[in-house]
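Dropping the structure in here first, questions after.
With one protein chain held back, the other chains of the complex are shown just where they sit.
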Amino acid sequence: MRFNNTAILDRLGEHGRKTITQIIFVVYGVIVVFPMVWLLYTAFKPTHELFASAWSLPVEWKFDNFVEAWTEARIGDFFWNSLFVTISTLLVQLFVGSMASYSLAKYRFRGQGIVYYGFLAGMMFPIFLGIVPLFFLVKSLGLLDSHLGLIVVYAAFGIPFTVFVLTAFFRTIPTEIMEAGVMDGCGHFTLYWRIMLPLAKPGLTTVGIFTFISIWNEYILALVLLSSSHLRTMPLGIAVLQFVQFYEVDFGALFAGLVIVMLPTLLCYVILQEQITKGMTVGAVKG
Amino acid sequence: MRSKIMVALLAGLYVLSFFFRGQDEKQLLGDRVVEGVFFQGGYGMQWVFDSAAEFEHAHPDINAYVWGNPRAWDQTRPRFLAGNPPDVFWGIQNINFWVNLQDGLVAPLDSLMQTPAYGQPDKTFGETFFPGVLEPGQFDGRQYFLPIVYNISGIWYNKGMFDEHGWQVPATWDEFLALCELIKQTGNGIAPLTHQGKYPTYFGGIYLALVYKLGGKQLLNAMDTLQPGAWARPELIEAARLSQQLYERDYILSGTSSFSHTEAQMIWLQGKAAMIPCGTWLESEMINALPDGFEMRIMPVPGFVDGKGGVGAIEASSDPAFWVPTDAAHPDWGMEYLRIMLSRKLAAGFIENVGSVQPILGSTDDAEVRPATRSALDAVQAAGGETFNFRFSSWYLELDNEFDNALGALLNHDITPERFVERMEAMAERLRRDPDTLRFDSEPEQAVTTKAAL
Partner (left out) sequence: MKLQSDARAGWLFVLPALVFYVTFLVVPYALAFGVSFAKWRGVSLHLEFVGLGNFQRMFGDPFYWKALYNTAFFTVCTGLIVPVMALYFSVAVTRKLVVGARFFRITYFFPNLISQVAIAVLWWFALNPEFGILSNFLRLFGLADLPSWLGDPDWARRCVVAVKVWAAVGFYMVLYISAIEGIPNDYYDAAKIDGAGEMQSFRHVTFPLLSEMMKVTVVFLLLNGFGTFDLVRIMTDGGPDRATETLATYIYENAFELGKFGYATTIAMSLFIITFSLALLSLYLQRKEAVEY
């Protein structure tokens, strides 16, 4: 092997390179964090103050905007709706998806290849392709404009990813454990429920976290499948709030609403970021 | 450990969410409910709540469940498709009334029009309207849509500022340009004109007024009915040129192109510009932001002495607004709601609270009309009743969208006046060739407003 030894950066020296890099990182860090910080403290300002001076810290830190967003703008309702829909979806999706993944990984039966690749193929189709027929399908099932409808659709759309990650996961669990279970007298379902599933916790966590984030923030399917205002999820609520602001010029509530939307996921991440990063590594390595 | 806490927390929140989820208020009201969904915008929602209260007063056994949304049509459309629409509806933006009619979504209101008016039993409901305002909502001889306001559009000016500087309200376009120049020279950073740049449809009011004043009623009819070549006429090119000229001469406040309507209007209220185009909803929309003592007055878009349209003609319209969906649970209650909402009593309340005029005879007598609104009514009088209103924006949604887009590009100097009319004519052609587009071949008589009415 031959190495070229005229690299300019090597000449610049360790120190110079580090300084430039540091500056770049800090600048980008500001670009990432500042808008959110700005959003946060602006939410404490009344609207006219916002128009007067965009940057400045609030004269008084008032919670009025938050109260208004939570009650009048109904962000509170939407928060609970989102929570309900997201966790329900998670439960359904993980249960159904893990069963399927377990079977595809550990059982042998004719046609399982088609099923497996069939599931995976779902990840390649854009949501938009099916959205019109999906709307009418859901309508004919009587599930339109209901949380239940949204949950089953979300769960269905989440299956390909779930199967993708969990099948690989289950494959790594040694067959010996299954054999031990059988010897202990486990039936099919007991084996799955009591033994294999707990072992798949890391995989479940990975899928769970990704799914939680994507459902919590999901917009287009909720937009199409829900129409009653009391059922809205948070992204929908924020979007409507933004439309209302066009006419009522009360940006304060909109800002506060945005903060309420963003805060939970950010806080969870900061607290759990080790697990999440680990989960991503798992996904990266296995995928 | 941390994750265990998170899981427990999540589980707890999940259980709570079963109880705290959004409640369907309508269901809580029981069986006898009339539901109305209305566009929530410049007029606010108070007038809706007032009419709901009146309805419940007149019919104590029925609950009125009314709500508003800025994108009422977008948000409620799925319900129409699902077959459970509200009992009475008003939406703007992307709604195509006539297509809805074609699809059988709209109930005919003939029976309603024959019913005695609320509070005026000696007249039928239909007779209580200004002459000519019902036609725009009719199709094939039947009434389907009812108007919400008698809207007057023009250029609003800051009266206080005008008085202070001794500026005169221009009558012709040349005088207008001279005024703009004068304002510009005044120097203290006041721009002559601003507009709601993000929504070119507002400036469209100025543009279309120019077209009318140059080409007259005949041109307006031709454009509205998609006559071949109508959209490529020289008057349109001239009006486009004049529009761009305002930018070229630096009469428009900088930054205008990005202002939303509320931003532009707010900035105008703050005195950074002297004039702004808008309709009679302006005062009501900005009511919370009006500086103390701010006086606004309207002027028609100045015209041309040698033009085919009157110099002082002003845009006035009563566009279709309210309708009762065919599949509503209680269409008869929906109609009753309209009968009450558009009664003389509530129309007077509308003028007082909202500022704009509803086209109900006598309402202007019963109510205290605000100076701003009065100036609009006076302008109609001054024009000898010559008002105009383009119908294409109601009839041809895609043409209207293209008009907005192309006008925005024109004002941005992204396209030339020639290219502008090219695009418009191309879209008109596209619609002419499209067998699915519902065509309107004749213009109903313009909404005529006599002195008696006002």
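Letters are used for the chains, namely A and B, taken in the order the chains are written, and counting of residues starts over at 1 for each.
To be clear about the criterion, a contact is a pair of C-beta atoms (placed from the backbone, for glycine too) under 8 Å apart; a residue touches a chain by one contact, two chains touch by 3 or more.
For clarity, every value in this text was computed on a predicted model and none was experimentally measured.
From the set B:M45, B:L81, B:A329 or B:A382, the residue in touch with the chain omitted from the display is B:L81, counting the whole complex. Within the set A:V67, A:L91 or A:A156, the residue that contacts the chain not displayed is A:A156. Here the missing chain is touched by one residue of A:A73, A:L144, A:V207 or A:M234, and it is A:M234. In the full complex, chain B makes contact with the omitted chain through residues 74, 77, 81, 94, 96, 99, 103-105, 197-198, 254-255, 257-259, 263, 267, 397-398, 405-406, 408-409, 412, 414, 436. One chain is missing from the display, and on chain A it is touched by residues 1, 3-5, 7, 9-10, 17-18, 21-22, 24-25, 28-29, 31-36, 38-39, 50-51, 54-55, 96-97, 99-100, 102-104, 106-110, 112, 115, 118-119, 122, 124-134, 136-138, 152-153, 155-157, 159-160, 163, 175, 178-179, 182, 188, 191-192, 213, 216-220, 224, 234-235, 238-239, 242, 251, 254-255, 258, 261-262, 265-266, 269-270, 273, 277, 280-281, 284-285.
The working rule: only the chains that are shown with their structure count from here on.
Averaging C-alpha coordinates per chain places the centre of chain A 40 Å away from that of chain B.
Against chain B, the residues of chain A that register as touching in their complex are 51, 74, 76-78, 80-81, 83-84, 87-88, 135, 139, 144-145, 147, 205, 224-232, 240, 243-244, 246-247, 249, 268, 271-272, 275. For chain B in complex with chain A, the residues that touch the partner chain are 2-3, 6, 10, 13-14, 16-18, 20-25, 40-42, 67, 69-71, 75-79, 81-82, 260-262, 266, 285, 288-289.
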